[in-house]
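The complex appears here without one of its protein chains, the remainder shown in place.
Our next item is chain A:
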Amino acid sequence: MAYLELNNICKTYGHADDAPEVLSNINLSIEEGEFVAIVGFTGSGKTTLVNLINGLITATSGEVLFKGQQVSGTSHERGVIFQNYSLLPWLTVAQNIYMAVKVVFPKKSKSELHALVADYIEMVNLTPAMNKRPNELSGGMRQRVAVARALAMKPEMIIMDEPLGALDALTRGNLQDEILNIWGKEKRTALLITNDVDEGIYMADRIIPLRPGPNATLGPEFKINIDRPRDKTALNDDPNFKSTRNAIIEYLMDIGNQRKSDVQKEYVLPDLQPKSFVGHF
């Protein structure tokens, strides 16, 4: 039995019979300790899929099984890193994380919790900014706080919804390494949603493209057989990397073109000629 299983998931918003299906027939299984990336176009239903898995919304039909149990509502076992960092602006970095760990570990003493918070802030290299509010931080720093908050809750599985989408390329690279580092150390199961194929290949064991919605469904999976730790600069010359990357991009481009041709209609224009206005003046 897989660690996380999605069976025939369909999701529609609204109640009308003709309401469009955002997701249809999603089947996915993730093993324990695996790092899976789902790659898709923007607007293809990625966030809906994430919210289904972490329990913020429920599926219209089909089931989400986590360790064999039906998912109903959120759980501390599945940590989430949101696309927009979702920090509480009236709390400092430390307070944001403290609030999370306090809820997850109600039995720990105050000093233990503070030590835990300090550890995770240290881990994302934010110790100097510990007592700052989110508005005093850059986007990258905010996202690191969000990463620290999600990891400090010690979830068994970590779900990332385009966590690095809003960051510049350099910061993004650094954070990718940091996330991989932590994942490597604690060997948790991870699900990464991204629109960046390179990021997926660099980080994941398996890449699954999401065919764009409406009626979004998962495409065939691509295994990434590159040894860890992966070296970003060497990766560019790796033939394995190149072929996988090309295959995925080709697949995605194909779907993109298909979608375009699907909606291409021929519009018959009425045969009109402009009147001559000369005579009226």
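As a convention for this text, a residue touches a chain if its C-beta (ideal position, glycine included) is under 8 Å from a C-beta of that chain, and two chains touch if they have at least 3 such contacts; residues count from 1.
Methods note: contacts and distances are computed from a predicted model.
Missing chain, UniProt protein name, picked from "Nitrate/nitrite transport system permease protein", "ABC-type quaternary amine transporter", "Cation acetate symporter" or "Glutamyl-tRNA(Gln) amidotransferase subunit A": "Nitrate/nitrite transport system permease protein".
Interface note for the absent chain: among A:Asn8, A:Asn27 or A:Ser86, the touching residue is A:Ser86.
From the options A:Leu56, A:Ala115 or A:Met253, the residue with contact to the unseen chain in the full assembly is A:Leu56. Among A:Ser109, A:Asn135, A:Asn225 or A:Gln273, only A:Asn135 touches the chain left out of the display.
By the touch rule set out above, chain A reaches the unshown chain at residues 54, 56, 73-76, 79-80, 82, 84-91, 99-100, 103-104, 131-135, 142, 153.
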